[in-house]
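As you look at this complex, bear in mind that one protein chain is not there, while each of the others sits in place.
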Amino acid sequence: MLRLEGIDVHYGATQVLWSVDMRVAEGEIVAIMGPNGSGKSTVLKAAMGLKAPSGGRVLLDGREMQDASATERPRHGMAIVLERRRLFPRMSVHENIVLGAYARPARETKGSLEWVLGLLPDLREHLDATAGKLSGGQQQMVAIARGLMARPRVLLMDEPFLGLSPAMVKTVSAIMRTINGEGVAILFNEQDAKLSFALSHRGYLLESGRVILSGSGQEMLDHPEVKRVYLGVREEAAR
Amino acid sequence: MTEILGRRPALSFLICVGLFLLTLVLPLNDYVLHILTLSLIFAIFASGWNLTLGILGLKTLGHHAFFAIGAYLSAIAAFYGGVSPWLTIWVGAVLAALAGLLIGLPILRIRSMPHVAIVTLAFAEIVRLIFSNLKDITRGELGFWGIPPFDPVSFGETTIRFGLGNAWGSFILVGLFFFAVQGGLLLLLRSRPGLTFAAIRDSEAAAESLGINFGAWKLAAFALSAGIVGLSGAIYAHYVMILTPTSVAGPEMLITLLAIIIVGGAGRFFGPLYGALLLTGSLELLREFGDYRMLLYGALVIGFVFVAPQGIAGLKFDRLRRRRGHGTNESSSSA
Amino acid sequence: MTAPLFLEMAINGLISGSIYALVGSGIALVYGTTRVLNFAHGELLMIAGYLVLFFAVTLGWNVLLASVVTLALVGSIGAAIQRITIAPLLAREDWAFRVIAATIGLSIFLQSGAQIVWGEQFRTLPYFFDGVVSLGGLRMPVQRLSILVIALLLMGLCALVLYRTSLGRIVRATAQDAEAALAVGIPAGLVHTSVFAISAVLAGAGAILLSPILTVNPWMGVSFLLKGFAVVILGGLGSFGGAVAAGFLLGLIEAASVMVLPTEWRDVVAFTFLIAVIWVRPNGLFAGREA
Partner (left out) sequence: MATYTKGPVAARRILALMLLAGTAGTAQAQDVSIGVIGPMTGPAANTGTAHREGMELAVKEWNEGAGDYVSDEPPQVELVVEDSNSKPEVAIGAAQRLMTRSDVDMIIGDTLHSHVTLALMEMAPQYGVPILSAEPVSSAIADKVLSDPERYALYYKGNYNSDGYGKAVHGFYSWAFENDVVPEGDKTIAFVVEDTDYGIANAEKIGELFEADGWTVAATETTPTGTTDFYPQLSKLRGLDPDILVSVFTLANSGISFVRQLDEQALEASHMAIFYPTRPEFMEQAPDIADGMFWAALQFSPEITPEHQAFNDRIEAEFGVSANYSHAHAYCTMVVALRAIDAAGGTDADAIASEIGGTDYDCLVGKYAFGEDNTVQSGPDFIPVPVAQVQGDASQIIWPENVATAEPQ
């Protein structure tokens, strides 16, 4: 349902994405994997409209999104969880979450909040806490909750595991599966190949702003190139 | 650096000198010379301010304080100390530079643009009020009169006199000061320190990684800029021969100079000259409009900010670059 | 100094402080959300002063009605200034300085425009409230006390809007993280414009409260702008509460200065205090408590 076709992005005179094609089908979890600076985050920002592409199209259910600004896209069923959570630090958790429903009609807010707290029950006890004072993992949950409040059909997640403890990574992965179980498609990015492709139905490998490989999660993990460069390097580094 | 100086700055400089010499043989009346002299004094002021504002990228709004310090302290030294203005103007300039160090220290530590703008503005207000309140010395708003003009200079038979009413001598003298300051700045900007300034403006992080000591450089540049502005104030004092705190350190001085820099081109080496000539000159022509003068002034500043943010000095330059297909990546960060 | 005189001095300080707080908190609100320093903020005071004069004196309306209409108009003028002169610059490079230059130009433009339209007649509004409160040795007209009370009420109301309404929520969200606000669908343009309107209303309220005791003239905004800026820096850039607190503090310092020194040193004391604070605490007196 979400399609990126031939996306080019420039920062000033420098081109960072070169004709990127991607798609996310109904109910899918899709990973974008790639090294630092390969343009993963830019893909998500371009999809959300936070960064205007210099070429190509973003389609949601076949409808062109170019004319819809970032603030309108949540109305069409898209939401994003930004890198490093980006909560409103001096507001309460409750305020943060409710702001996620800004693009939706006010009468839905209550129902959405119940739905989100049902998915993330741990947040209930922190609703009055100041968002900036929570731990990184708790903040990530708030950020996800905020994204879900827009009742998205596709949720974009920018580096959802960045800076989390291994235990927290597990928790967040589990949450992502739960959300997906509710029918929300997810497009996320992550540097760790194993983590990326184990969690996702399908994945893309991005290098220097170009998609160089795509396939199902398992296919990607088994691909010799991924094994040699990404898994191999990681294993050596781990040793 | 080309972006600041334009290409072949030395040639531009020589053309300006040539034009100046040309005006000397024209039959100009005292009034036109008075206007040109004021323009050149403001052009020196603007060049000094431009050093921090445009070239160093520090958005200060209080340089009229240094103008007032240079003007008043040189005038006080000459009036009470009986010292020749040829010497006291340097006292004024050095003291203005010291004041620059004083106010430069806290604002360079902070760097955030609103802080720099507001703190320097407040500093200028303090300076204005102090000169206004020390009535025993400055006579306050009544005006500090009796400031001696520059001592006359004799070449054999001919004696050149300066100060108001001696339009020719004053114009030549201010012209010489202007070209000395511009020439000095030109040499400085093309030398190592000049390149450092540009580096600071273009990328603080990059310059830092090259091991350039920021604080000291910025402070030095700031003091130099304050000193040049102080010098222009001192020259002004011995030309006009009367000072009031409002006329040298009031808000209108800030606005006049800001307009000169914006219209001329902030950060462009020749910007101040163009701006000073155009604004001082055209506003004299617009005198007939009386009340509408300041209205046009405001509109002019807004217009230039929108239409030609690089000022007159940047006009052709940009167009040419665009034609060659280069992207624009000038100007610095904004905090 | 006798106790009533001391108290009177404190009240005088709080009264001028309340106006600094009104002006400063508006500037802080705009800076906090949009990172814009509006040098034409003082002219909003001036325009409000002339509008209220026009409605209340020229047309002879009831003061309350005149004030409400004035505030509505000034709010719209503030919004229009943001839309027309500031918003188009935000997308450009080096915008922060360009906004300063453009708003300085606008400020001159409005001042001389006002001078052409209304002349340089210095005018004053009649008192809204009669009577003098006399307590022991202390004498204070009701009109002046009302400035303090109404200013406090207005700032309280503004805080209520900021912290208890959905408009306030999106304003604070934009102030705390503009991109995240955009990502949840909060339209930044709307927020910026409404913040300008609110700050214009605060400045306008200051002008209305002052107009019976200060002259309305084309240049009246200049000194308040400088004081407003000082208050914003003292309070910690962009902090609404900090600006309010710093406004009252500055008013008290000035009143104390007049008691001890001749009047002409008052502003020297105020601005020297500002620079001294910047030397010691670059982030202001109440740093870390933004909108």
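Lettered A, B and C in written order, each chain numbered from 1.
As a working rule, a contact is a pair of C-beta atoms (placed from the backbone, for glycine too) under 8 Å apart; a residue touches a chain by one contact, two chains touch by 3 or more.
Because the structure is predicted, anything quoted here is derived from the model rather than measured.
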Chain not shown, its touching partners among those shown: B, C
Sole contact to the chain not displayed, among C:Glu43, C:Asp177 or C:Glu254: C:Glu254
Options B:Thr60, B:Ser74, B:Thr88 or B:Ser132, residue touching the unrepresented chain: B:Ser132
Residues of chain B (touch criterion as defined above) contacting the omitted chain: 6-9, 11-12, 15-16, 19, 23, 26, 28-32, 34-36, 38, 132, 135, 139-143, 145-146, 164-165, 167, 240-242, 244, 246-247, 270, 273-274, 277-278, 281-282, 284-285, 287, 290-291, 293-294, 312-313, 315-317, 320
Touch list for chain C against the chain that is not drawn: 1-2, 5, 8-9, 12, 15-16, 115, 119-124, 132, 139, 141, 144, 213-215, 217, 219, 254-255, 258-259, 262-264, 266
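Note that only the chains that are shown with their structure count from here on.
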Chain whose Cα centroid lies at the greatest distance from that of chain C: A
Geometric centre distance via CA averages, chain C-chain A, whole Å: 43
Where chain C touches two or more other chains at once, by residue number: none
Partner chain A, residues of chain C touching it in the complex: 169-170, 172-173, 176-177, 179-188, 290-291
Complex interface listing, chain B residues touching chain C: 59, 61, 103, 105-107, 109-110, 112-115, 117-119, 121-123, 125-126, 129-130, 132-133, 251, 255, 258-259, 262, 266, 291-295, 297-302, 305-306, 309, 328, 330-332, 334-335
Chain C residues within the chain B interface of the complex: 31, 37, 85, 88-89, 92-98, 100-102, 104-113, 115-116, 222, 226, 229-230, 232-233, 237, 264-265, 267-268, 271-272, 274-275, 278-279, 282
